[in-house]
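Note that this complex is displayed minus one protein chain, with the remaining chains in position.
Showing chain A:
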Amino acid sequence: MISLSELTQLFVADGWLNALLQGAVVTLQISAGAFVLGLGIGLLVAMIKLKGPRWLVRLANLYTTLYRAVPELLLILLLYYAGTDLLNMAMAAMGRDSVTVNGFIAAVLVLGIVQGAYSAEIIRGAIQAIPVGQLEAARAFGIERWLLVRRVLLPCMLPFAMAGLSNLWLVLVKDSALISIVGYSELLSVGKQAAGSTKHYLVFYLAVAAVYFIITLVSNGAFRVFERRINRWMPQH
């Protein structure tokens, strides 16, 4: 087995610990970006499912069903290649040179689109869980449509959606590891590089797993605090 001095040599002197931590920051950035994008898409799709015209509802149902039935890895490969290809075709049509897609933005877009399908279902359920009387009361006060959404619908929905959304964040952090397959250097890619160049596969993949585990542990704690805060307004049973 590997000795302690070897470990310090690998992680501190050779700088791999630093590299891993930088990778972790990139992973968090990708996940945060994709989470926000996924929430936006989810909110839009949930609204469409609840109130939209029928053809749009069908389209929304198709999106949430298909994107939840196909493996994320396949979707990431598909969206990543198709996305860059479409962009380059568009650029060619406009008479411009082809561009290399920014890996970070591509990763956020791809993960965000996949996440949107899941968060749409969670948000739809949460909106439906709001007691109808609250919305009716708001309307009786003559509140405008958009203000109703902003002041009543969204804040009332949040406690119902919290558990699902916090779970989704954890899924997202773990799914972001799949981005390493298309080669953007987040946490797992850095771990791969480290493992490949030092030949200490077990050590570095365990280290990567430990960093992911710390991220999920800390997020779990943060969500628990946040959830307690939100639940102040929920009726006590």
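For the reader, a short list of remarks on this structure follows.
Here is the rule we use: a residue touches a chain if its C-beta (ideal position, glycine included) is under 8 Å from a C-beta of that chain, and two chains touch if they have at least 3 such contacts; residues count from 1.
As a convention for this text, contacts and distances are computed from a predicted model.
When the unshown chain is looked up in UniProt, the name that turns up among "Anti-sigma factor NepR domain-containing protein", "Arginine ABC transporter permease protein ArtM", "Quinol oxidase subunit 1" or "D-methionine transport system ATP-binding protein" is "Arginine ABC transporter permease protein ArtM".
Touch with the chain that is not drawn comes from one residue among A:74, A:147 or A:163, which is A:74. Here one chain is not drawn; of A:9, A:61, A:166 or A:216, the residue touching it is A:216. Checked against the hidden chain, the listed residues A:21, A:36, A:50 or A:66 yield one contact partner: A:66. For chain A, the residues touching the chain absent from view are 66, 68-75, 77-78, 81-82, 85, 170, 173-178, 180-181, 188, 191-192, 195, 199, 201-203, 205-206, 208-209, 212-213, 216-217.
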